[in-house]
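For this view, one protein chain was removed and the others were kept in their places.
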Amino acid sequence: MSVVQANMHPLDNYLRTERLPHVWCSGCGIGTVLGAYLRAMKNIGMDPEKTIMVSGIGCTGRAAGYVKMDSFHTTHGRPIPFAVGIKAARPDLNVTVFSGDGDLFAIGGNHIIHAARRNADITVITINNFIYGMTGGQLAPTTPETGITTTSPYGNVESPFNLAGLVAVSGASYVARWTSLHVRRLEKSIEKALKKRGFSFVEVLSPCPTAYGRRNRMRDPVDMLKYFQEHAVVKHHINPLEGVIEPDKDFIVGEFLDAEEEPTFEDKLWEMTKKEFLYTSQAERTAWILEHRRHLETLSKIISGRGER
Amino acid sequence: MATESRIEKLLKESDATIPRGTVYLVEDRCKGCGLCVEFCPKGVLVISDRFNKKGYHPPELVEEPPLKVCINCGFCERICPEFAIFVKKKEE
Amino acid sequence: MKVEVLEGHHFLSGDVAVAEGAIAAGCRFFAGYPITPSSEVAERMSRRLPEVGGIFIQMEDELASMAALLGASWGGKKSMTATSGPGFSLMMENYGLGMMTETPCVIVNVQRAGPSTGLPTLVGQGDVMQARWGSHGPYETIALSPESPQECFDMAVRAFNFSEKYRIPVVVLMDESVGHLFERVSIPPKSEIEVIDRKISTDKKRHIYEPDDDLIPPMPPVGEGFGIHVTGLTHDERGYPVITAEAQEKLVRRLVDKIRVHADEIIDYEEFMTEDADVIVIAYGISARSARRAVIMAREKGIKAGMLRLKVIWPFPSKKLRELVEKASHFVVAEINNGQILVEVERAIRKEAVFVGKMGGEPHRPDEVLKGIEEAVK
Partner (left out) sequence: MARIELQIGGFGGQGVILAGLVIARALSLYDKREAVFTQSYGPEARGGASSSGVVVDDSKVDYPYPTKPDIMVIMSQEAFTTYFPKLKKGGTLIIERDLVKIDGKPEGVGEFHSIPATKIAEELGNRIVANIVMVGFITKVTGIVTKESAKKAVLEMVPKKVKALNEKAFETGYGYEEE
């Protein structure tokens, strides 16, 4: 029996549908996670016109090309500093970085720890598929020990990064890890991350059947999701160091960190500017205030809230 | 499926009705990965023999009441990486 | 000092002057990483930008600085960074992204002697070709070379104007000597400083990379519902990736042409005693100040010398050199490297020039350039 044929999908308003189908392989989890992101946006009523997505290079880096919002597909490893720049210039806009583990933690590793340290008010979604997918399956900073890749044909001798743990200890405000199978909780988690003022980070373990699964006994996309189903243990607010992922062992997913809100990097930058800024003319003053109205409002709320505590 | 039949039984005894859903598909976006089929909690989907435009086998429905019916849970919609499949509540 | 334009006469170093020029041009965002001999630019900006409603960020490295610059520029701020050799090398990746995505911004490079860490505190002019070809792929660049703090101020304004007008990252190629020497800088009132702002797109239906007749597409603002997509991949006018040779030819040809067709508006040089000159020295930055002295010394010795000083290095004034080669018989190139502009000069005049190079560490002494002039006329 055939399902009902449709021309439109409920998320189409958030997608550049003229560019679909996307480039990702059959069974790749990136589309699933992108869907969770767009649903989360929709659920909390975040205005796509006031939202910017920045991606780096790699399979996940292509995400920015499919969302119907202002989007930037930048250079390898640099979406976070690009996003920091755009957010500092326009604190009234929501800025999300959507990129892969290689992009954000190998070549761009320095940037993510510093953006977390600064508590830049951006949301970072990382697809962790344990591999460099787009370039054909080379070793990633997340490839599990013993993992076979095209550049570790005898097995990986390195220890992988514990991404969520690393970000949690670097100074972020919100950190969570899910798998692409945990779609509902992922969606809720992204909602929280988007709403959180400050640096928020969601790591999503996601299957790459083509470049990783094929070489590591999980050829079918279903195999990897089943692996997630069997080994993922939901646990919240753990010691970030517990977040290591080891082959064939259970691993923790959940909310690693949900810190109390603190003034963000942009709050502090603009507060400093506001103190020093000598308005040169009434017109300029008005323009400046308009531009940062939303920002100033939230800022004053936070500051007065802090006073009450 | 033991638990499910128990739930079915409980539901039958109560006034509650199981929500029913209709499955929709933007067929040419499908890449035949099978995730919707595999993870549908009700098992209402199977991979069809048909090809879509890109040469993939899209899913199709096996409605076998009372157990194999779409309950509008939306999991297929969420797990689908292609923005291809979605469900809507069936109006009775 | 809470003023936007530091009107009046001041005694400033080149590094401070370039920062003041940037602010006068409307720069409201600076991202950088400290590096000698450019750090004074960052220090000045960190003090000044909050006073004028701008943002200063010290990033974690130069890769990040350059990326943040592009982000802020799309966020609507005129943005700048300052660096030196090793940092400039790190910026090359996103310099290319700026070229490909047509993002206005200004990079100040206070050159020191290299390669590598080289002489951090001492002068060099070895980044001329890196400014031209440092990122991969074909493109056209704009690079200016001031010889004094006054020009550092003036050229910062001009660099921003070029970057906004042609939607391109512009390099201000300073050198340690010019960056660190102090001289009087006279700053006109704000109303007398010409400031150009980028063309803003107002039509949401218009494709993001649909150029006007001048080959430059107006820039859409972010956060206003334009739904733009910006990528470093080869793209079509909608901004979408198109991975074909045809798309590359069309896009990159325009990126090159948008500078080439406007080259005459950009190119700038100073002719010093060239009118009747038999021998012409080509120099820029601090080397030009040595060369100017050498030309005077040569004239005292009865040699008809002159100087062509490149105020804008890229685009290169080949046409001017071809004119000069009709009148003058000899050419000398003085620069603090192993012959970079030399290649361009010889290509333009189609013969050899006498090269007075220095590997770096100190500017030419005037007598060293004079020796080159004497050798040329021998």
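When the chains are written out, they are named A, B and C in that same order, and each has its own residue count from 1.
The definition used in the following text is that contacts are C-beta pairs under 8 Å (C-beta built on N, C-alpha and C of every residue); 3 or more make two chains touch, one makes a residue touch a chain.
These numbers were taken from a predicted model, which means no experiment stands behind them.
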item: Left-out chain, listing which of the shown chains it touches; value: C
item: Full-complex contact with the absent chain, from C:Q125, C:S177 or C:T274; value: C:S177
item: Chain not shown: contacting residue from C:M129, C:I296 or C:V343; value: C:I296
item: Residue numbers in subunit C that touch the chain omitted from display; value: 9-11, 37, 119, 121-122, 148, 176-177, 180-184, 286, 289-290, 292-293, 296, 363, 365-366
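The working rule: only the chains that are shown with their structure count from here on.
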item: CA centroid of subunit A to CA centroid of subunit C, Å; value: 36
item: Centre-to-centre distance between subunit B and subunit A (centres being mean Cα positions), rounded to whole Å; value: 29
item: Between subunit B and subunit C, centroid-to-centroid distance (C-alpha), Å; value: 61
item: Residue ranges of subunit C in contact with subunit A within the complex; value: 2-4, 29, 31, 49-57, 59-61, 63-65, 67-77, 79, 93-94, 96-97, 222-233, 240-241
item: Residue numbers on subunit A that touch subunit B, as the complex places them; value: 1-12, 15, 20-22, 24-32, 35-36, 39, 180-181, 183-184, 187, 220-222, 225
item: Complex interface listing, subunit B residues touching subunit A; value: 22-29, 31-35, 38-39, 45, 48, 54, 56, 58-63, 75, 77-86
